[in-house]
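The complex appears here without one of its protein chains, the remainder shown in place.
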Amino acid sequence: MKFTIRAGVVKENIYKWVFAVSAFASLLFLVGITITLFIEGLPIFKEVGFFDLLFGKLWYPTYDPADFGIFPLIMGTVWVTVGALVVCVILGVGSALYINELAGKKQRAILKPMIEILAAIPSIVYGFFGMVIVAPFIQNLLGLPTGLCAFTGSLILGIMALPTVCSIAEDALSFVPKSFREASLALGANRWQTMVRVVIPAAGSGISTAIILGMSRAVGETMTVLMVTGGAAVIPHSFFDPVRPMTSTIAAEMGEAVMGGAHYHALFAIGLILFLITFIFNVIAETISRKYRLKLGLSG
Amino acid sequence: MKNKITQNLGFFLLFFSIITTLFFLGAIIYFISVNGLKVINWEFLTQVPRKGMTEGGIAPAIVGTFYLTFGAILFSLPLGLACAIYLCEYSPKSYVVNIIRMSINNLAGVPSVVFGLFGLTVFVKFFGFGVSILSGSLTLGIMVLPQIISASQEALLAVPQSYREASLALGATHWQTTKKMVVPAALPGILTGVILSIGRVAGETAPILFTAATYYTRGYPDSVFSEVMALPYHIYALMTEGTHPEKQTEIAYGCSLVLLILVLLVSTLAIVLRQRQRGEL
Partner (left out) sequence: MNNEVKIKAKNVNFYYGNKQVLENIDLEFYQNRVSALIGPSGCGKSTFIRLFNRMNDLISNTRMEGKIYLDNIDINGKNVDVVKIRRLVGMVFQKPNPFPKTIYENVSYGLEVNGIKDKKSIEEKVIESLDRAALWREVKDRLHDSALGLSGGQQQRLCIARCLAVEPEVILFDEPCASLDPISTRSIEELILELKKYYTIVIVTHNMQQAARISDFTAFLYLGELIEFGPTEKLFTVPKEKTTEEYLTGKFG
């Protein structure tokens, strides 16, 4: 009969299944990463104890007996991230506001690609630049024993995370309906008041998403901090102390750790903690942005 | 009056932010270019390193970066495109879409060094690929997968629904419509996304630290199981290992400039392509 189903249908279904399976690859990798980190990281929790590992103040993985206290590394990450956050929020959100609120069409057409180019520069180049140009400059300027410290790290990392913050914030700002602005201006508010009281609150959750994702980027960044933060695994007391954040510890020490040894597992445990931190950040960012979309009635 | 002053001050601060941002961009490009140009010449680009990295060129690192990038895209493009096709063209149930989308978002947020740990455990050790081009490419490929997926998705969504309807109404099957109509129409957009990913992959260091990169090879890799030199890793190695810091810093400048030019060329190309596409639509 002329309408009956073709032989080709089977082939079509096979394609559909191939696509479906591929679609789950991301989930597979995510689960794979989680499992890997747990398997390789958990032994050290057993050996050292959860509390001593997380809050131990000494990180001497190659001594005998070795100390596996991650706390100095966590503090290193915290200091550098907080510093970077200050830089990238001020400059990133400021730039986004400038591009969206003040720049004309022509300026915008130049500035947006510039920000993208900043995003495209590899982290190793940032690290190298920080190490050979910025660190000596800061050392001389402030008369420090070394320019390789949390401050320099924060600065460079902040610049690196800036494009992430800027472009997401810029997106959020551009979603604010024109009518909001017009209504405010019509009431006699000037442009600055309109921006601060109407536009920024309206884009608030978008901007918070941007900041959280920028923070996530800063926490996870490796090569830059490895090269510019000085690498001392001690709890820092000021921004001008050298620090050793978690990412750079993994990168620097994995090469010398004996495969399957306690040090090796400890590095995976650090990876696990990092993974969980960024995972939480991402979930928060996603939750905020979903609520925000619902609020504005945007789908997807 | 007071309002006016606040406004001017506020606007000045915003202007200051963008100028500072641009200043850093300018400074990076300026310092790397000026110092890098001093060492870059034909020999530098085409020779192997000599005398403990203090002389000769960086050709094996350029070649290595090319192999790793090519391998990563080769792995992630088909996979990412297939995922995007499933999400856009086969529109599965919404909870399935949500699960997949959440995985993609979270995978995109995983720190690059954690990908390195994953690659080390799975590809280097478990599958026994060793420290090699293969392990490195796969690790980089997984890292860049979310980016490829979202670029492809965006491109597919930009294809007007009327093309799909017209094709189906002519008796094309779903698969024929996807293959012969939708994907070709989305191709420029997909390519733009891929080009941007190339820039990202070529510049990444952390994922290849334990999976592919080595400080020094005598010649060029001869199989996918060889370890390789790579531009970004080479910069790191030059700055942290070896015995002639000054000589090595010069070479590192050269490497950085080569990498920077490579990455900027690629992203500028992508940006221009995209603007042209947007102009057309």
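By letter and in written order, the chains are A and B; residue numbering begins at 1 in each of them.
Throughout what follows, contacts are C-beta pairs under 8 Å (C-beta built on N, C-alpha and C of every residue); 3 or more make two chains touch, one makes a residue touch a chain.
Since we're looking at a predicted model, the values are computed, not measured.
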Hidden partner chain, touching residue among B:L22, B:L157, B:A185 or B:I261: B:A185
Contact residue for the chain not shown (choose from B:T54, B:T173, B:T217 or B:T268): B:T173
Positions on chain B contacted by the hidden chain, ascending: 91, 160, 162-173, 176, 180-181, 185
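FYI, only the chains that are shown with their structure count from here on.
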Centre distance in Å when chain A and chain B are each reduced to the mean of their C-alpha atoms: 17
Chain B-facing residues of chain A, complex: 8, 11-12, 15-16, 18-20, 22-27, 29-30, 32-33, 36-37, 39-40, 90-95, 97-99, 101-102, 111, 113-118, 120-129, 131-133, 159, 162, 166, 190-193, 195-196, 213, 216, 219-223, 226-227, 247, 250-251, 254-255, 259, 267-268, 271, 274-275, 278-279, 281-283, 286
Partner chain A, residues of chain B touching it in the complex: 3-4, 6-7, 10-11, 13-18, 20-22, 24-25, 27-28, 31-32, 78-79, 82-83, 85-87, 89-90, 92, 99-100, 102-118, 120-122, 125, 142, 145-146, 149, 173-175, 196, 199-200, 202-206, 209-210, 232-233, 235-236, 239-240, 249, 252-253, 256, 259-260, 263-264, 266-268, 271
